[in-house]
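Apart from one protein chain that is not included, each protein chain of the complex appears where it belongs.
When the chains are written out, they are named A, B, C, D and E in that same order, and each has its own residue count from 1.
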Amino acid sequence: MEMHDAKRVEIMIEAPLERRLTDALHAAEVTGFTVLPVLGGSGRSGRWSRDGQVGRAGMVAVICLIKPERLDTLLDAAFAVVEPHIGVVSITDAQVLRAERF
Amino acid sequence: MEMHDAKRVEIMIEAPLERRLTDALHAAEVTGFTVLPVLGGSGRSGRWSRDGQVGRAGMVAVICLIKPERLDTLLDAAFAVVEPHIGVVSITDAQVLRAERF
Amino acid sequence: MEMHDAKRVEIMIEAPLERRLTDALHAAEVTGFTVLPVLGGSGRSGRWSRDGQVGRAGMVAVICLIKPERLDTLLDAAFAVVEPHIGVVSITDAQVLRAERF
Amino acid sequence: MNAIFDLAVSNLISPIILSFALGLAAAWARSDLTIPEAVAKGMSIYLLFAIGFKGGASVAAHGVDGTLLAAVGAGIVLSFGLPFIAFALLKTMTSLSRTDAAAVAAHYGSISIVTFVAATSVLEGRMIDAEGYMVAVAAAMEAPAILSALWLVAKSGQGSKFDPTLMREILLNGSIVLLVGAFAIGVITGEKGLAEIAPFIVSPFKGVLCLFLLDMGLIAGRGLRQAKGLINLQLVAFGIAMPLIGSTIGLGFGMLIGLGLGGTVLMMVLAASASYIAVPAAMRVALPEANPTIYLTLSLGITFPFNLTLGIPLYLTMAQWVTGG
Amino acid sequence: MNAIFDLAVSNLISPIILSFALGLAAAWARSDLTIPEAVAKGMSIYLLFAIGFKGGASVAAHGVDGTLLAAVGAGIVLSFGLPFIAFALLKTMTSLSRTDAAAVAAHYGSISIVTFVAATSVLEGRMIDAEGYMVAVAAAMEAPAILSALWLVAKSGQGSKFDPTLMREILLNGSIVLLVGAFAIGVITGEKGLAEIAPFIVSPFKGVLCLFLLDMGLIAGRGLRQAKGLINLQLVAFGIAMPLIGSTIGLGFGMLIGLGLGGTVLMMVLAASASYIAVPAAMRVALPEANPTIYLTLSLGITFPFNLTLGIPLYLTMAQWVTGG
Partner (left out) sequence: MNAIFDLAVSNLISPIILSFALGLAAAWARSDLTIPEAVAKGMSIYLLFAIGFKGGASVAAHGVDGTLLAAVGAGIVLSFGLPFIAFALLKTMTSLSRTDAAAVAAHYGSISIVTFVAATSVLEGRMIDAEGYMVAVAAAMEAPAILSALWLVAKSGQGSKFDPTLMREILLNGSIVLLVGAFAIGVITGEKGLAEIAPFIVSPFKGVLCLFLLDMGLIAGRGLRQAKGLINLQLVAFGIAMPLIGSTIGLGFGMLIGLGLGGTVLMMVLAASASYIAVPAAMRVALPEANPTIYLTLSLGITFPFNLTLGIPLYLTMAQWVTGG
């Protein structure tokens, strides 16, 4: 099956910032992404868990598959939102089917 | 620790098709996979969110770790289900512990 | 944007063992990780789904981004917990922003 | 005319309708108010269980008059038939593609159980009895429309869409199974069973319905926001014309088989309402090329609020005129 | 015999049992009906809180007769002891491995709170009072069986399974804490506290129980589907014999310590029922080699429905015979 190079970017960000991040991605014309829920975690600011929470607590994971040449645009847009906040950005080499979608 | 090469395939697919996909994987003797929930996302068909939904709305992410030589079998099986539908398939090089499990 | 090499470790483990795993990671001074919910899956022990479950059933996915040189520490700690149990450990090469966080 | 107007106003200022309006408004203003998916699903399970059970218990109490089978049969015929009318209307009034039109048609042949429940509330508020087995009619009308739509698409040479897994999924859809199952439990355990669980399925029912409609309002509002540009005047006109046509046909069937006033109104409401839970999921599987934004916006964003606010009082008035009730 | 039969039939046509049957049937037919995990957990929290609170308030109202401590003690002895009987039976009747047999045995020493709740409903329906503190006995019986099972495995030289984290987890298990905590709140706030929240924990209780049993039916049904092939006749026989043995021993203990008719029946039900929430999670940690399909299918797929349908009326009849009540 024909596969095409792509980058898989995974952004863990605080839930209250989700809309800001996805708006920034849209503004940068990164219109493909998927948001996954996060149950809990641990980092420099300690452990946390979503159990029993009521407000927009916790984090979400935003996953973007993107053409390699558009990676920098994405990272610039994402980083502007994530930078003053806690959160983690990682990038992996990937391959995708149906390249016309990215 | 001893590690073995593997492929990590991530398939984002509409929730109403989940059973068809996993049945197709089983039929192709791909019996190891994990299904993650998805909160929302954005693509060519616009933005969506799972909040407040009642039916089998939204998407799920199916993750398969598989021996590299079995990748094509998996992709053929998955693609037959995904092809007419919206959804994204990505493949990453990975390594696994306990190779006997894959 | 400056990126730094890292390893992305994904551990799928039974939910009743989550605390044991995260405690073991902490004990090994791996203090950064994120826990994702899992809806269901399939493996050598058959298919399962979280729907309608009441107890601490099912699995969770624990994701750790870590400096390559600390990978072995992490794997040793994780493996000690996972080994007698069902569960899957995979490792991918990744890159991260803000390396000082890892 | 005055009567409809009064009825409409008194209908509009009920907590149920206002909760829906609150949801619409909150979504429109882009508030972050949301109901968790699990809670929304939980409420829909509650509503289906309660409405099914109450219908069954009522059948157990009042006995089955000869019209039960006729009513279920009429429902099935309506569900099979309405999509053809909807399809013809759409091809005439709008510029939707064949597939999109068929998908929309499937929704209008099927039913919205929440509209049904809201109508039941209105009838109860006016002390109008309705045949308990109308719940069974509702269940019977969920699925046939999907087949008609698939047939409409297959006919145009796009290949058969009928696959047996899909058929099984459609017939054993969770909401059908729950509605029919709860109905059967109600029939078996009767008034005694109802008395045991009435404090759960009767007393708080309307309050749960309010929160559920708040959620429907939120989803409809978000849908309408996103559909801007896609939904033109012709589509809106269809979304209002179709329930009027459907309810009129429903009225005819109701009279024909001799339903009482309440049952006739419910038959009209079933014919007038459009699915937005079961059918959309089936369409994603069977007609993935059809655009979900169109059918969801029409059924949930246009027809649902129309029925909820103006439709139900209108259908009641029509039925009263005709039956002289 | 006729009496049991009547009791069994009237028990079988209750909304509670039929809801369970509906769940079983839906799962069997592979319907996509499911209850969201969060809703199922929410209902289980509600049930534990309500049953604990009501038990406590009843103790506050009727005072504690001298048998409370004896009953709790009896419960602990039963929970420690029953696994040995179950284990011996399994090694005789079936070909399960030592570890699998021990894991199953742990489940049968522990209890199913939903079976307990269903029995309470049956007693209430027959106006039979039961000692409120039986809830405390239920809580006390949750954990000891696990220790017996670990001991059975350790004895066979497979290394000690006792680790202190595990012990803490078992004792501070959410359902034990909630049951005991709600019981304590009920004791402290008494009838006055109960009156304040009765419209929440008393009136809708049975209805919530129906939906919860629908969910249990769905899970049991899915489990039975998957266990085909693994579950043979011997295992089914064990799943029915063991509650009969357990209940008989429970009857003896109930008589010995002088419980009333209601309390004796509940003691029998506790002894007869098998855990399917707390113990499975503990087994995954402590005995990961044991096959969860076996113990879950036995406790939730065989013993639970047996107790729910035939067991409870049978135990009641037995207790009535013996106590002459």
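Assume a contact is a pair of C-beta atoms (placed from the backbone, for glycine too) under 8 Å apart; a residue touches a chain by one contact, two chains touch by 3 or more.
Everything numeric here is computed off the predicted structure, so don't read it as measured data.
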Chains in view that touch the one left out, judged over the entire complex: A, D, E
Residue touching the undisplayed chain, where the options are D:D32, D:D129 or D:D163: D:D32
Missing-partner contacts on chain D, residue numbers: 13-15, 18-19, 22, 25-26, 29-39, 42, 199, 203-208, 210-211, 214
Contact set of chain E toward the excluded chain (per top definition): 36-39, 41-42, 45-46, 49, 53, 168-169, 172-175, 177-178, 181-182, 184-185, 188-189, 193, 196-197, 199-201, 203-204
Missing-chain contacts mapped onto chain A: 14-17, 20, 45-47, 49-57, 84-86
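In this text, only the chains that are shown with their structure count from here on.
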Chain D reached from chain A - shortest hop count over touching chains: 2
Least hop count linking chain C to chain E through chains in contact: 1
Labels of chains that are neighbours to chain B and to chain D: none
Same vs different contact residues, chain A with chain B, by half of numbers used: different
Most distant chain from chain E, judged by the mean position of its C-alpha atoms: A
Rounded Å distance between chain B and chain C, as computed from the means of their C-alpha atoms: 18
Whole-Å gap between the CA centroids of chain C and chain D: 45
Contacts with two or more other chains, residues of chain C listed in rising order: 36-37, 47, 92-93
Multi-partner residues of chain D (at least 2 other chains): 36-37, 41
Touching pairs - complete list by chain label: A-B, A-C, B-C, B-D, C-E, D-E
